[in-house]
Every structure is written in structure tokens, then in C-alpha cells.
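All protein chains but one are shown in place.
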């Protein structure tokens, strides 16, 4: 039994879903661990993680439309406005999605379903440099 | 330290919560790992996982009513409609709930609270065959 760890840096260009399945897959395939569990952890509270459909880009745009309507920028209910009208909505969106996701690894491959991709969900309107920790444990 | 892995097949009959606590419990009880961590991972993006109350079936029906109102089938905002009016809502519901859940295991038993059950949440209106990966690591 052994473990491995890596930090990915992902640059975003504002709100939306950023597929980083290939980066995760590439790191896992080169690891000494061939079977085990991969855990992804995002070190931010205004961006989050999501496993979602990777086939039709409409799905990602519809998801974003849904969240934009559910959590309105500049909603007068929010008092935390010092960092911009999109900052508190970003925290709410992060709360509604995931900070960590764990995925089994089989034969150095992520055991994702056929249509599953791994996404960073940027909730701020401006671009950011985001850090995602990858932790792999197994044999 | 050792690990074990298993894939559950769960057939659904359309939208709603399907309790698979007993299947997970049964597999864990027969494993060589007696203390550790169980991770559940669902290999789909239109069904998801949830740990919820298992005592009163009204809770599950109320949950479904809430999600059906929050994410309307056929909402004209959605452009991804080629797979049916319930498909994009299914992806949104999955994003709002869980793709993976980890539960400590003590003495070959899931360390669930008294009223907790483990559910697959089917978000499509028609029945599907769903696959959930179980990964157990420990001593």
C-alpha cells in the first residue's frame, strides 16, 4: 500500500466549467499506485468541483444558466458585497456543489462512467488561478 | 492494510430514492477489511448518491417534490433537450447532490447514524440500470 500526491494549477477565464479529466488521468497513469482511490480537493471557496456529462457542451452551459438564476449576482439579500456582487453567489454555488470528490482507480485508470468528466467550476466572473490537490492511495 | 472493490448494479423504476444500504452493508460485512473507509462512487451524471433519513418514507417523497419544483422538467431555459425534457434537470439534480460519499467502517459495519440510509437518487423519469462502485480500504 502506498500513496501519492500532486497539486494541479488550473487557470480560469471567468465563470463556467473547466474540464481537467485529462490532467487528472495523466497524473494517475504515471503514478506507482495502479489500483486504489483518487481524491480531488479544491483549495478555494468560490470555485468547486463537479463530475458531469462531458459529451454535449450544452449541458455545461445549461448548468451555468441554472446556477446563475438560482443564485443571483447582486441579490440585495446578501450583505457580503465588499469583494464584488459575484463573490457571495460564488460561495453559495460552491456550497451547493463539491469541495472534494473521490473516484476509484482501476489499472491506473479513473473508473469514471462513459460520459463522466471531472470539472472545476469557476464561480467568479473574472479569471483566477485555482489549485486542486490530488491524493491517490492504493497498491 | 488492504483494499477491496465491488460494483453494485441497481435497477431503478424511474425518479426517486432507492435504498441500497443493505447491499452495501452486506458486501462490507463479508470483506477482509474490518476497519477503514468505504467510498461509494456512482458512474452516471443523471443519477446521484445521498445519505438520508431512512425512517419515514414521507421524507423521500418530500425531497423528490422539492427537487421537482426547484429544477422544472421542460424549463425553456434549457437548450440540452435532445434526450428528453427530464434529462437536463437530471444533470442539475445530480450536480446539487453527490457523486461520491465516504463512510467510515468499524468492525465490518458502516458507521452510519441511527436514522441514516444510503440511497441512489434516480433523476430520470424512466427506469435505468445504474452502477455504483464500492471501494473499501483499511485493516
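Residue numbering begins at 1 within each chain, and the chains themselves are lettered A and B in the order written.
The working rule: a residue touches a chain if its C-beta (ideal position, glycine included) is under 8 Å from a C-beta of that chain, and two chains touch if they have at least 3 such contacts.
Bear in mind that the values here come from a model prediction, so they are computed numbers and not experimental data.
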item	value
Where the missing chain touches subunit A, by residue	1-3, 5, 39, 41-46, 70-71, 77-80, 82, 88, 91-92, 94-96, 98-100, 102, 131, 133, 135, 137
Contacts of subunit B with the absent chain, listed as residue ranges	1, 35-37, 50-53, 56, 58-59, 61-63, 65-66, 69-70, 96-98, 101-104, 106, 111-113, 115-116, 137-139
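Note that in this section only the chains that are shown with their structure count from here on.
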item	value
Whole-Å gap separating subunit A and subunit B, where each centre is the average of the chain's CA atoms	20
